[in-house]
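To start, I am sharing the structure in question, which I have written as structure tokens.
Yeah, one chain of the complex is gone here, protein chain that is, but the others are all in their spots.
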Amino acid sequence: MPNSSELSGACLSDILDNLDCTDLLHSLDGGVLLLDARCRIIFCNRWFIRHTGFKEAALLGRTLAELYPNQLPLPLQDAIETACHQRMGRILSYQLHKRLLPLQRRSPSGELRPLHQSILIKPLSQSDLTLIQCLDITNAVKREQHLRAGERILKLERKVLELIAQGDALDNVLNEICATVEQLIPDATTAIMLLDEEQELLSIKSAPSLPQALLDSERGLDLGNSATTCIRAVQMRALAITPDVHRDDGWQDRLALATQLNIAACWAQPIVAAFDEVVGVFSCYPQRAGSPSEHERQLLQRMAHLAAIALERHRRVERIRFLAMHDPLTGLPNRSLLNEHLGRNLRRAHREGNQFALMFIDLDGFKQINDFHGHDAGDDLLSVLAGRITGQLRGTDTCARIGGDEFVVMLETVHSADAAELVADKLLTCLSTPVQRGQQQLRVSASIGIALYPDDGSSADALLTRADDAMYQAKAEGKNRWYRIR
Amino acid sequence: MDLFNADEHDLIVELMNLGVGRAASALSQLVSDEVLLSVPRLEFISVPEAQRAFHDDLPPFLAGVMQNFEGFINGRAALLFPEARSLELVNAMIGEDLSADEISELEHETLAELGNILLNHCLATLANQLKQQVQTDIPLAFNISADELPGTLNLYQGDTENTLVMLVQIDFSLRNSALRGYLAFIIDLHSADTFVTALRAYLAELL
């Protein structure tokens, strides 16, 4: 059998000559119309009849403008007239003309959807006829939208990653993530909820589009006794979908809220941090009932992942900051953090006219503990005593370890010198109480120097020096006592 | 090539100006933004000169739109851009700021329409003002290297001695996207007689 290239030219042209052109036009997967010089349809193919719903007889002899009164976009009408009258060929592209002929096509699920099209208008050179070709480009439009959406996600993702890398505040980053999804899933509000440390309560951390009043009134969701979409997401460690809040038992006591906020559905994606730990939920509240598309699922996953990265980084930064500001043995603030607190308290006391107290504490006999019982014993003792000191203080007071056996206590406000002296007495008692360590009983005492703001100094340095000097005076006077220089 | 005298040359520039101005107006309505245009620079060259000019003056990779025309003049017209910038132009037209790597079929169509509008307006204005007729075919968008351009434009089709190339260089910018485009009209000189006669008739009324 000869292959196509072996067919002689004459043979091919024979075949072409005998092709039934009308039949060919009818079999095309696209619309074909022939118009006369006055824009009237003199031929239309089957595709066109099928997609317009008009009978062939109703189409022939009419213009498109007559068939679609007031529905034909001006550029299309212009282009057709210019082609029929002035013989100018034209293309009308989808991207510049989102609506051309009002045609519809059935989607795979059977719904009628607008048929995306581009139109070619070709004046035929051997006659005064004009050929109109309508191309169904719905699939190309879908591919393009998919491509563009993918690119848009990448771009927004990059923006969020940049914020994270720049060390932007966590709230900003989480708000940006919410805003990103709201941009890509129109008519949906979003929220990021975090689990508390005990993994019991889920509360809103970021929700830039939800009204503040609502956020304030919303307490945390208790994991133990409700089964909202978000809690299911935490428990299943997977996307939880409520396609219609009105048909979900977990939403029954929140329906008024859902109505008020125009929430029809809820999609919740767990936020999973390192070591597979679920730390929160990314939730999306669309205004229309339904489940997320494949594309939306991916988006939720990616954004929850970004939130996890942001939270992880935030935690690490916090951890590093804690390590940089605290003594690793006792967990007490170190000298840097003490200086920070002291500076802040000085400004406040100055502003508000308060008094506050600084105590310099040095243990008596600590060196001997280390020498006789070893450094581990000394370390254990320090940890216990650190706990006892903080036990005597209010939450707003500070106790810092600033050297081997040296501590500084700052009482945030005191009404009188007596109040500070009372605390010093209590500290002396608790520090000199023996510490049981296995079979050993470890016992030290303390010398404390007190300085009061503003009476004993008005700067951080002056107060610390004054307290330090007072502590030496206490040592000199026999230890296990406090002293204040008058 | 001194087929046209200074006045005729000036008249063609002025008619191109009219055509491009109308095209810009049509485009600006489509994209709801102003299209900025430079004064067109016009040059008539022979086929061998055109081949050299394409090689020397044009960017190495081109995106373009080509359209056949016939009537008082016969030939092919093309709008050419640096390929790298064509997607930017399409994005500016449709108001997107994304940078997909490849031009898709939809963008090809959009570019084809851009060229279509520009070339139709130039040719129609030329014909209308000279009281002549011209018919254009549907546009075809392409991406090629500058060396392939003569082949794509069928520069050697027929009698190269009797083919004239009218090259129009024009700078335009849309939103924040500025670029230089080239309009090339490959005119069959057998038909150029009518063109010259029409130009002279127009000038005779003025001079």
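The letters A and B name the chains in turn, as written, and every chain counts its residues from 1.
By definition in this document, a residue touches a chain if its C-beta (ideal position, glycine included) is under 8 Å from a C-beta of that chain, and two chains touch if they have at least 3 such contacts.
Throughout what follows, contacts and distances are computed from a predicted model.
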### From "Response regulator", "Cytochrome c-type biogenesis protein", "ECF transporter S component" or "ATP/GTP-binding protein", the hidden chain's UniProt protein name
"Response regulator"
## Note on the structure
Of the chains on display, those the missing one touches are B
### Query
Touching the left-out chain: which of B:Asn17, B:Asn143, B:Thr160 or B:Ser177?
B:Asn17
### Summary
Given B:Ser46, B:Gln129 or B:Thr152, the correct residue touching the omitted chain is B:Gln129
#### Entry: On chain B, residues whose C-beta touches the chain left out of the figure
7, 10-11, 13-14, 17-18, 20-22, 24-25, 28, 33-35, 37-39, 129, 203, 205-207
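Note that in this section only the chains that are shown with their structure count from here on.
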### Task
With chain centres taken as the means of their Cα atoms, state the distance from chain A to chain B in Å.
50
### Query
Hey, which residues of chain A end up touching chain B in the complex?
75, 82, 86-96, 118, 120-123, 125, 137, 140-141, 143-144, 147-148, 151-152, 155
### Task
Mind listing the chain B positions that touch chain A in their complex?
30-31, 67, 70-71, 90, 93-94, 96, 98-100, 104-107, 109-110, 112-113, 116, 120, 123-124, 133-139
